[in-house]
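Presenting subunit A:
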Amino acid sequence: MFKDAESVKEKFPAGFLAYEEFRNQPTIIVKPEAVFEVLRFLKDDPSAGYDLLVDVTAVDHGAGLSDNRFSVVYHLCRTAEGKRLRLKAFLNADKPVIESVVPLWLAANWAEREAYDLMGITFRNHPDLRRIMLPDSFEHHPLRKDYPVEGRGERDSFIKYNPDDGL
Partner candidate 1 sequence: MKTQLKKADGLEPRPMVINLGPSHPSMHNTLRVIAELDGEIIRKADLEIGYLHCGFEKIAESKTYHQFIAFTDRMGYTSALCNNIGYVLAVEKLLGIDVPERCKWIRVILAELARLSDHVMSIGLMAMDIGAFTVMLYGFIERELIYDVFEASTGGRMTMSYPRIGGLVKDVPKDFGERVLKFADRVDPFCSEVEELLENNRIWNERTRGVGVIPREEAVNWGITGPLLRAFGVNYDIRKVNPYLTYDQIDFEVPLRPEGDVFARYKVKMAEMRQSARILRQAVEKMPKSGPINIDDHGIILPPKDGMKGSIESLIHHFKLIIDGIKIPAGESYFCTETPNGELGFYIVSDGGRHPVRMRVRPPTFYNLQPFPRMVEGGFISDSIAVMASLNIAAGELDR
Partner candidate 2 sequence: MSDVMFVALAVVSTASALLLVTRRNPLYAALCMMVLFGTTALLFLKLSAPFLAAMQVLVYGGAVLMLFLFTIMLLNLHPEELGSEKGLTFKLSAGILSAVLAIFLIYAVKFSRDMTGGSFPELPAGSAAFGSAESVGEGIFDAFVLPFELVSVLIVAAVAGAIVLTKKKL
Partner candidate 3 sequence: MFTVDNCLVLSAVLFAIGVFGVIARRNLLVILMSIEVMLNAVNLAFMSFARQHAFEGGNAGQIFVLIVMAVAAAEAAVGLAILLAFFRNRQTADADEANLMKN
């Protein structure tokens, strides 16, 4: 087992859920409540020392799921030697809320906004949680599995320029 994963397990026995490895890529799965603390530990602990938050994103595992429908995925990297770690937390469909990590990494700001915008995950304590890609009037979260790729007809719900309007 990956060293940092072991220390996470040691440090956060309550929050730690599982450890996976696929294609030599370590993944720690933690409870959503523990994510912030685990990440703080991974950032500040000198032996872990993940200084770069590579990415924050969310995955929708299926429209029918109610438990563990969403997962929020954090990719970490230690810039000095390129050590990488993935951290995952599953969220339920009815209340996809998780703690924001902007206090730890400024980089998370937009990424969390994007996850909020496209996937509908709410990040608690985010300084500026509003839509980033889509217009503020947009109602859906298009990356969710129950949002069709085409055929929704969203285009017609926007104000369009009509040359015949006149002055």
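Selection rule, in plain terms: all candidates are chains of the complex that A comes from, given by their letters.
Assume a residue touches a chain if its C-beta (ideal position, glycine included) is under 8 Å from a C-beta of that chain, and two chains touch if they have at least 3 such contacts; residues count from 1.
Computed from a predicted model, the values in this text were never measured in an experiment.
Visitor: Which numbered candidate touches subunit A here in the complex: 1, 2 or 3?
Guide: Looking at which candidate touches subunit A, I get 1.
Visitor: Tell me, which parts of subunit A touch candidate 1 in their complex?
Guide: For subunit A paired with candidate 1, touching residues are 22-23, 25, 27, 51-55, 57, 59-61, 73, 75, 79-82, 84, 86, 105-107, 109-111, 114, 118, 131-135, 142-143, 147, 149.
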